[in-house]
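Shown next, in structure tokens, is the structure this report addresses.
Every protein chain of the complex appears in place save one, which is left out.
Entry: chain A
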Amino acid sequence: MFYFCSMPRTISEKLAILADAAKYDASCASSGTTRRDARNGGIGSAGGSGICHAYTPDGRCISLLKILMTNFCIYDCAYCINRVSSGVERARFSPEEVVTLTLEFYRRNYIEGLFLSSGIIRSPDDTMADMVRIARLLREEHGFKGYIHLKTIPEASQELIDEAGRHADRLSVNIELPRDESTRLFAPQKKPETIRAAMAAVRLKRQASRERSHTGKPAPRFAPAGQSTQMIVGADAANDRDILTTASRLYTGYRLKRVYYSAFSPIPDASAVLPLIKPPLAREHRLYQADWLLRFYGFDVEEITSARPSGDLDLEIDPKLAWAIANRAQFPVDVNRAGRGMLLRVPGFGTRTVDRILSARRSGALRYADLLRIGARMNTAKPFVTMPDWSPGALTDTDNLRARYTAAPEQLSLF
């Protein structure tokens, strides 16, 4: 067999294979962990907002060294480049190789840290133990203070997950498919209930790590940057309502920091059961916008997805605008009187704009020019707001309101 005979490989060859295998994971965040730095020894710092050190031509940032420990895998998930039945080239890093790569990249300011994932080799516990060893070496042998994101394997033992959480800033398990039925079909070795139970266990651990014992001693830290997950969009028949419903359950149930949406994209040596479609990038973009509405704008899934009977989002206009057009009876909103909740629902107003409006209102009534200075996108907001020197008149209820936003062709070609 080719892939066995061709080993061992050089570091560069392994890196090429194991970075290629890791690129379908969208997460690259390095923000929101505990503040720490190397002034008292070691190397590295973290905390505050993350840093994107480079961008590839797919528009995605590189913040972390995102690699697989190995792309050998005993599972057979149809959507995955690394499934056991794929003919892709295989490689495996030793823990020491991952540690050296991480530190040397870090010292040259290429990365914020490591995002380590892996195919399942031998057993879930064996694989998780190797990944935990890498994190332990970095933290304990090398005093590494940078960011570590570990992918956890749901079936691994609690002791290993506990140690992973002590070393890592973030833990994640990918749910991958929005419906249990699809998981059972396309990832027969994975169990949706085991994945959810693993997320629940991480939530419980994090809760416990924030409590103090009766002696006042803080509990050991556990994944201070929280947990996240990823859903593939477009591999199964789930509509946007299914996807957002699942996301909303994950946020409320397990206090996830992020749900990433990844447009299903062609992989080398694809499985015959999945279509090699063009990745639905516009759909992915709309889902992220909807996700933001769920988390920061007080919308619920039903409101966002009820505009269309298909349960899918409008691809031509953003979900907040689509909601506003479908609920025009609630507009126009008086910018100088409306509460925060309603201001957040105005298309063209982001959370920062709303905060500025609320603080500017204390110095007197806002006029059109004030809103422009504050940074509101007034071209979008115009039909939905009133203020002393502006009233949309019949504009709010005009028949072709939606067309006003879709007419410009450059709005359509998002990508």
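Points to keep in mind about this one:
The definition used in the following text is that a contact is a pair of C-beta atoms (placed from the backbone, for glycine too) under 8 Å apart; a residue touches a chain by one contact, two chains touch by 3 or more; residues count from 1.
We adopt the following convention: contacts and distances are computed from a predicted model.
The complex includes a chain that is not drawn, and of the options "ABC transporter ATP-binding protein", "Type-4 uracil-DNA glycosylase", "S41 family peptidase" or "Thiamine biosynthesis protein ThiS" the UniProt name matching it is "Type-4 uracil-DNA glycosylase". Set against the missing chain, the residues A:Ile134, A:Ala290 or A:Ile374 yield one that touches it, A:Ile374. Summary of contacts with the chain left out: across A:Ser117, A:Ser265 or A:Thr305, the touching residue is A:Ser265. Here one chain is not drawn; of A:Gly44, A:Pro95 or A:Pro383, the residue touching it is A:Gly44. From the options A:Tyr79, A:Phe105 or A:Phe349, the residue with contact to the unseen chain in the full assembly is A:Phe105. Listed here are the chain A residues that touch the chain not shown: 1, 3, 11-12, 15-17, 19-20, 22-24, 37-39, 41-45, 51-62, 65-67, 74-76, 84-87, 101, 104-105, 107-110, 143, 179-180, 189, 191-193, 196-197, 199-200, 203-204, 248-249, 251-254, 263, 265-272, 276, 278-279, 281, 298, 300-301, 356, 359-360, 362-363, 366, 370-371, 373-374, 415.
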